[in-house]
Every structure is written in structure tokens, then in C-alpha cells.
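For this depiction, one protein chain was excluded, whereas all remaining protein chains were kept in their positions.
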Amino acid sequence: MTTRIAIIGAGLMGADHARIVAEELPGAALQVVCDMDAARAKAVADRLGAKDVGSDPEEVIARSDVDAVIIASPDFTHAPLSLACIRAGKKVLCEKPLSQSSQECLAVIEAEQAAGARYVQLGFMRRFDPSYVEMTAALAAGTLGRPLMMHNFHRNLETPAAEFTGAMAITNSAPHEFDVVRHVLGTEYTSISAFQPTRSDALVAPVVMVLETEGGQLVTIEINNNAAYGYDVRAELVGEAASISMNHVAYTRLDRAQRQSTTFEADWRGRYFDAYRQQNRAFLRFAQGEAFPEQGASAWDGYAAAVVAEAGVTALASGVKTAVAMIDRPEVYA
Amino acid sequence: MTTRIAIIGAGLMGADHARIVAEELPGAALQVVCDMDAARAKAVADRLGAKDVGSDPEEVIARSDVDAVIIASPDFTHAPLSLACIRAGKKVLCEKPLSQSSQECLAVIEAEQAAGARYVQLGFMRRFDPSYVEMTAALAAGTLGRPLMMHNFHRNLETPAAEFTGAMAITNSAPHEFDVVRHVLGTEYTSISAFQPTRSDALVAPVVMVLETEGGQLVTIEINNNAAYGYDVRAELVGEAASISMNHVAYTRLDRAQRQSTTFEADWRGRYFDAYRQQNRAFLRFAQGEAFPEQGASAWDGYAAAVVAEAGVTALASGVKTAVAMIDRPEVYA
Amino acid sequence: MTTRIAIIGAGLMGADHARIVAEELPGAALQVVCDMDAARAKAVADRLGAKDVGSDPEEVIARSDVDAVIIASPDFTHAPLSLACIRAGKKVLCEKPLSQSSQECLAVIEAEQAAGARYVQLGFMRRFDPSYVEMTAALAAGTLGRPLMMHNFHRNLETPAAEFTGAMAITNSAPHEFDVVRHVLGTEYTSISAFQPTRSDALVAPVVMVLETEGGQLVTIEINNNAAYGYDVRAELVGEAASISMNHVAYTRLDRAQRQSTTFEADWRGRYFDAYRQQNRAFLRFAQGEAFPEQGASAWDGYAAAVVAEAGVTALASGVKTAVAMIDRPEVYA
Partner (left out) sequence: MTTRIAIIGAGLMGADHARIVAEELPGAALQVVCDMDAARAKAVADRLGAKDVGSDPEEVIARSDVDAVIIASPDFTHAPLSLACIRAGKKVLCEKPLSQSSQECLAVIEAEQAAGARYVQLGFMRRFDPSYVEMTAALAAGTLGRPLMMHNFHRNLETPAAEFTGAMAITNSAPHEFDVVRHVLGTEYTSISAFQPTRSDALVAPVVMVLETEGGQLVTIEINNNAAYGYDVRAELVGEAASISMNHVAYTRLDRAQRQSTTFEADWRGRYFDAYRQQNRAFLRFAQGEAFPEQGASAWDGYAAAVVAEAGVTALASGVKTAVAMIDRPEVYA
């Protein structure tokens, strides 16, 4: 039984998802590629051999020849389209964020509660990256002792847009860290503080956050959207007995001109290529009727990321430590 | 059009290939799993959802519902079954070695010449490993200058069998290095010398080989089948201007008990997981009618590996430098 | 002209200084070893061939056969004995801290101002460590662009005393980081915030601090006195164009039992062996009449470290960001 998948959004991320479905997911078929821009949809569909194209997301989601959906359209459409999928009774892999508004996330949560089941898997693909998987395993094995701190560094070569602000660093870039740290530590945040140095130019300065958790851990996160030297994600999980750190992975090193060097990727697509593949394979099994993926992120995780991002924006603007207050976890996410 | 693939041999390697076909190759179907041991064939077929099983390789190769073949049966069957595939006009991915006998390799070469086309792709999967791909790219880009030397180290945790000898290190383990070095340097060997230290126990001692090439390069290869500490493959390509080395890839590092450490794999299956996947995807495209894969190893490459291994065994036994003499490259491998 | 040096304090640090003077400083003589515990002084003096011993620091400082002084006695004696050296007109290398009280530091500063010259060099030896020297050089060369952030991690195997507190982590361990970061960045702090996770046992939990500087930089400092895995100091200086990080230095790596590993030192004495030697050689030249060492720490630097530590203790206790307020820099430290 082939699972027929519709891709909503044929931009950079949508095209990547379409390629994974077409080339990396035996058991799945690339059924429809949907984009407001019909030409863009057609280009992706033709290149990857999709059955059909569409331009109206709701219509595509409702089609009887579509079994499951991947949403990679603009951020503001994520929650409404996820709700459409729930209404249509179809499993959906929604790119992060579910919504930048925690209220809107709650609407999705309520819809799943009402339906009595989960439909939405969120695209927090880092949970499938071997670095974080090994950290989680080391913690579970007791190698580290009780966790004390997690330090995180997220660096981009440069910001896509000139109008990028510190608040956007928190709402757009940091959610990956907010989510994967919660996932690795298995706890929720209680507070967030935010700091920012000054740059000598017009680019957005890094943001450094310190978060406290229910489990008594400290979490630090640096978001540096204009690191200039490369795409670089680092993390260290410090336990009472030992510490585990993400390595800078490179297959070769070069000795040249009195330097020994390895390369940095230009963006996240090379670094997390395999994490996306693993995530989408997990989603396919979910769409085919298996239980929600153990490593997967749910609408609840999308809500958690939105709440802490909202508190982070407040903390940055006010300069004071801000509480992170979440509703009780609904039963459907138990 | 789905390409229906038969797997000959349901041992460790055969089961791995069957899994890749079933789970990692959209466009391919796991049609038949064939093994002398019917129960073993059935176990793999059932686990991975193969259409059918078989116990007679030649019969399976001839089946009209089999479009292409992967041979992972015992080494001595590789050449005869490859010939059977050529006779049947079917593309075959044959595990290395094509044969330990260069004469037997020539029989396959002659069959392909007679047919006027290549059918056999050999399972020298390292050519698809990112380390070697990056080395080749650095050479092509001129980053290294002209190549001078290539140093190679192949270490296993331990030998599978107690009767493993130095000659077997050359004929069974070294062919991977023989092949990938030829591939990276784009040249043939002219001589080989072999040396061996002594161990204090009954295990096979390492073999160190020095090879000279037509291009004027020196190649060193250490095969250490009982390295005891882990599965570890290293390579360095030294050019006139710079040098590129394979990294020890690990996603995390652990700080514990006054040591900072990363792990070694226990065997090649974890290390080359992705190389096998890429190789088999290239084979699928070949089986579907595309040209022979640019990175792929042919019967000619299997012959080259056999010739140098034969010379290496002589060199080890005699203690003197031994010439590597090959026939002229037939047109079908131009 | 041999410079005759008296060592005040014959404990661990005092004995180390005595050894450096006796064995690593041509041009210096180990004149007197002084300790309240006469037997301890004698043991060190005998082992290293000191001319004489003493038990009264002020008396030793005043001796006419003593040209310069190294203070390694308990912390509370540092400021009074430094003042005694200034009164005696003798150059003094005083172990850190000058005092945990910024007021007491000011008394030393006033004495030097009154004398119109510097006498006190502080034992912030990290300024002489090649890691920080290379960072400073990279900054000066413009390799990094303008500095944005400096991240610092200070980890001990375990705390020497069971009664060690978070406040003590700030006042006893952090001053090394407070000082070397000011030195590398060439700026003063304006605020400090402090955070602490919780441990499951009675040991002191790590302290994480975020500091802001006059230059607009953010500085993070983790002090983990019970890291359990080893003595480990890390630092990263992030500029607008590039980033430079301290390496974990090890001369060899071991491949064993499926792990590749390097070792951590048990404490700071191995790690900073050469920094102490370079620092003391710089002090000798200062004592011999050369200008105050360019890399050296002065009484002003001791005051700066005390002020920020006091603010840090307040920040940790109150949970709020605390201003770091210093007097104007006196002319003698211009």
C-alpha cells in the first residue's frame, strides 16, 4: 500500500521534502505538489515526477487521492493548514514553527484533543540527528550522571534578510534549540533571560539566553545569525559525572599553507540531510498507522517552543528574567 | 517501472543488500532471495517482504521476473554467477572479489567484451564513501598539486577465523585498498613489496605493503586484521603542494574519568553504511539503463585487484619486490 | 647581578614558586623561604637549596639581602604583605587574589599612587598562557574583526573543601576568568548576572555568569568546581568576522578498547606549568628594573577582579543583574 503524499509549498524546504518523498521513501508516492505559484509547483512536480500539481492547499488536503500531507508553506499558514489536515483526518508533517503564537498552537492542540488522537508531527528534525541521539543515549545509560547544564550554540553564515532582529533570532532560529534541549533533557523551562552584545554594523547582533528548567538544569543558548565563518551548531550536555559534546563532523582534513583545516557547511541542509531523511521515514510509518514516533515532535512540542520564544522576546525587551508558563499537558500527549 | 532484483546469498552481506533494496531504493523491488540454505533465504525474505525465495542461483538469475541481480554468495561463486548474469543479459552488482584468480576474472572480462557491453558492477563500495570522494575532488581541483604518495591503514578489531594468514590479509582485506587507491589516483600498479612483523601469539600479524605506480606514486598499505582496539580505516593522499587525510568521524565526544574520547565502530557495516546505499543506488540507475556509474568498479577493476593481490602474495612469500603485470585494458572498459 | 628573592608561604603554590626561582630563573637566587610553619619552610628551603629560612613575613620582606618578594601565603595576607613590600620599596609578585575586598585592593592602589610607581605584579598567570596570547594576537591582527563575545568554561575535578559555596566559586575560581577576559578584550565590565543549576548531592553546583562590557561585548563564564571528569579550561573569542577557540592540548592520543582518547590534567599545575614560568621570568625582569611587564597584571587588575566578584556574589544572591562600578583608573596604571 503506497502512501500518497501531498507537499504544500514548493520553495526551498518544500522542494527538499518533495525530493525526499520521491527518492528516499520507499512506500511513499509524491502525489501532489501544491504552491500559490503554479509555475513553481509545476517545476518541482516535473523534476521529481509528481502525479499532479495544485494551488489551493485546503483543496489539496481534502483530495481523496492524498493520504498524508507535508506542510512547507510560509510560517503563518502552518497552524491553519494543520487544522485542515486534522479536519480531513490526515497525518501531517508540518515544518516548524507550528505557529509563533502560542494561542494559535493551543487551537491545534484543542483540535487534536477533540479528535482524541495526534495528527501533527512537527519538523524539529534535530531530534533525529545522531549527535543528539547519542547525547540522549548517554544520559539514559547513566554515563553522565544527572544532567546539570546544556550549552548550545547556533551560528549561521549570515541572515537571509537585512531586517532580521534579535526578537526574530529568538522566534525563528532559537526554536530548534528550545525544542531539542527539552527533548534531550525531558523537562520544561521555568524561566528565560536574554542578553545581546552590540555590533559595529547594521547586522543583527547575537542573542545569548539563559534558561532554567523544572528539573533544576541551566540551559544556555547563543544564536548568532551572522557568524560570518560558517553554519555551525554546537551543543554540550554536562552531567554530574561526565560531559558529552557534539563534534564538528568532517570526513577529511586538509594540510595546506601551514594550516590543517576542515570545512564548515554553508547552511543547515548539508548538516541535517540525514536527520530530515530519518524524520520523514518516521513520519511515513506514522502516516501508515504506526504509533506517533518516539523521537518525533508533536503539536504540544510546537506549543512549548512558542511559549518559551514569547517569554524570550519579553526577556530581551525588558532585560529581566521572565517566567515560562505553560498549560498542563493534555492527555493526548501523555 | 519497478526494477525487480534478486539477491543471491542470504548471509550477513546478502541480508544487508536485501534490506537496502527493500527499504532504501525507491524504484526497486526485492523480488527473490536465494540461498542454498532455504530456511535462511526464507527468514530474510519474510523479514523484508520479498516476493519469492529460491535455492538455485542459476535458475533465479534466469527467471523472467528478475530484472537485475546482486551476488553476495561465497567468494568462489562470484565469477561463475557473474558469467551467468552476462549470459542472461542482466546487470549484476557482485560483491568483491570478482575472483581471487586473475585468470577467472579474465573470463568475465572476455564475456563482457564478447557481449560488447558491461554487465558487472563490483561491490568496491569505498569509492562512494565521502572521505575518498573528497580526496578525489581535492586532487581534481588542483588543491594538492600532483599526487606523490598515498598511505593506507586498514584495521579490524579481530579476524573472523583462527586460520587467517598473511596471504589472506592480502587477498581478502587489501583488495579494498588496492581498488580505492587505483580509483583515487587514476593509475595502475607496477610493483609490490610486502613485509610482516611477528606477533607473540597465534593471530595473524599485520602486513605492510609498498606499491609503485605507473604514475610514479608510492602507495603504502597496512593491513592489521587483529588491531584489537576497533575497526579503523585511515588514508592520506600526499601531493606536491598539500595533503588530505581521512578523519576519524564521530558525532559526539565524551569527557569522563580524565579522558576525552570518541568511539570506534566494531566493523565496516556502520562505517560504510551510507557508501553501500549510494553504491546500490548507482547500480539501480545502471540496471535501469543508464551508463555504467562513473564511480563504480567494473570487472576490469576486479581483475586489477586480483592481479596485484597475486603479486602481493608472491612478494610476501619471497621477500622481494614483485612486478604487477596486467593485460592491456580492453575497449569495453575504455 | 643576581636578584635575591624571598618566597612568603611554603605551601603548594609557594613551593612551586620556590622551585621555579631555584631551577628556572637564571639571574635569580632563592634567598629566603618563609612560612609560619618553620618545618615546612625548612623542608622547601633544603630541597631547593635556599640560602635561609624565616617565619615572620614582614621581617623577611625588610631584609637587606632580599631584593624582591613572591607572596604565596594565605589569601587574607596578600594585601597587607603587598603593602609591606611597597613600604620596603621592593617589587613583589603576589599570588591572586590581591584581596577579595575591593576596599583592601584600593589601599594597595593608593600606596602605589603615593609612591608614584608600581611595585605589585599579580599572579594572574593565564595572561602568559599561549592560548590566550594567540587569542590576543588574532584580535590585534584583525583576523577576528571586532570582538562580540567571549565564552569561558572553568572546570575542576573536584572542590578542595566540602564547604565550598557558589559565592566562593565566584570569589575564588572565577577571578582568573574575570581577569584574563578583561585582558584579552581590553575593556571593563558594566554588569554581571549569575545563575545556578541544582545538584542531587551536597557538592557545590556550577555557577554560570553573563557579563556585559563597556566595549559592548557579552562574556559568559561557567565555573564548575566539581566537573568530576578532569581539570578543563575552555575559552572562545567570537568576533564579527571569525572565532578563535582554546584547544584541548594533548601530545598523544590512545586508540584502545574501541575508543580514541586523550587525557585531562588533574589540576592547573600541569596545564599552566609554562605560564607560571613565563610569568615569573617577566617578574624577574621587572624586579631587575625593566618596565612593568606588558602582559602582567597590576594591583589595578586585582581591584577590577575584586569589584566584579563582589557584584557577582550580589547577583547570585539576588537573582538580578548587578552593576559593576569601578573608580576611575589612577594615573599610575595608565
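Per-chain residue numbering starts at 1, and chain names A, B and C are given in the order in which the chains are listed.
To be clear about the criterion, contacts are C-beta pairs under 8 Å (C-beta built on N, C-alpha and C of every residue); 3 or more make two chains touch, one makes a residue touch a chain.
Note that this is a predicted model, so its numbers are computed, not measured.
Chemist: With respect to the chain omitted from the figure, which of C:25, C:69 or C:205 is a touching residue?
Modeler: In the full complex, the listed residue that touches the missing chain is C:25.
Chemist: Which residue among B:228, B:266 or B:332 touches the omitted chain?
Modeler: The single option touching the absent chain is B:228.
Chemist: Specify the residue from the set B:55, B:196 or B:314 that touches the hidden chain.
Modeler: B:196
Chemist: Which of these touches the unseen chain: B:62, B:107, B:210 or B:257?
Modeler: The missing chain is touched by B:210.
Chemist: If the hidden chain were put back, which of B:238, B:254, B:287 or B:324 would touch it?
Modeler: B:238
Chemist: Give me the subunit B residues in contact with the hidden chain, please.
Modeler: These residues of subunit B touch the chain that is not shown: 145-146, 148-149, 151, 193, 195-201, 205-206, 208, 210, 212, 216-218, 220, 222, 224, 226-229, 238, 240-243, 319-321.
Chemist: Touching the missing chain, which residues of subunit A?
Modeler: That gives, for subunit A, the contact residues 157, 229-230, 232, 248, 250, 255-264, 266.
Chemist: Write the list of subunit C residues that the hidden chain touches.
Modeler: Residues touching the hidden chain, for subunit C, are 22-26, 129-131, 134-135, 138, 143, 241-247, 249-257, 262, 274.
The criterion applied here is as follows: only the chains that are shown with their structure count from here on.
Chemist: Indicate, using Cα centroids, the chain positioned nearest the centre of all protein chains shown.
Modeler: Of all chains shown, the one whose C-alpha centroid lies nearest the global centroid is A.
Chemist: Would you kindly say which chain has the C-alpha centre located farthest from the C-alpha centre of subunit A?
Modeler: Comparing chain centres, C lies farthest from subunit A.
Chemist: Quick check: how many Å separate the C-alpha centres of subunit A and subunit B?
Modeler: 38
Chemist: Mind checking the centre-to-centre distance between subunit B and subunit C? Centres are C-alpha means, answer in whole Å.
Modeler: That pair's centroid distance is 57 Å.
Chemist: Listing for subunit A: what residues touch at least two other chains?
Modeler: Subunit A, residues with two or more chain partners: 241-243.
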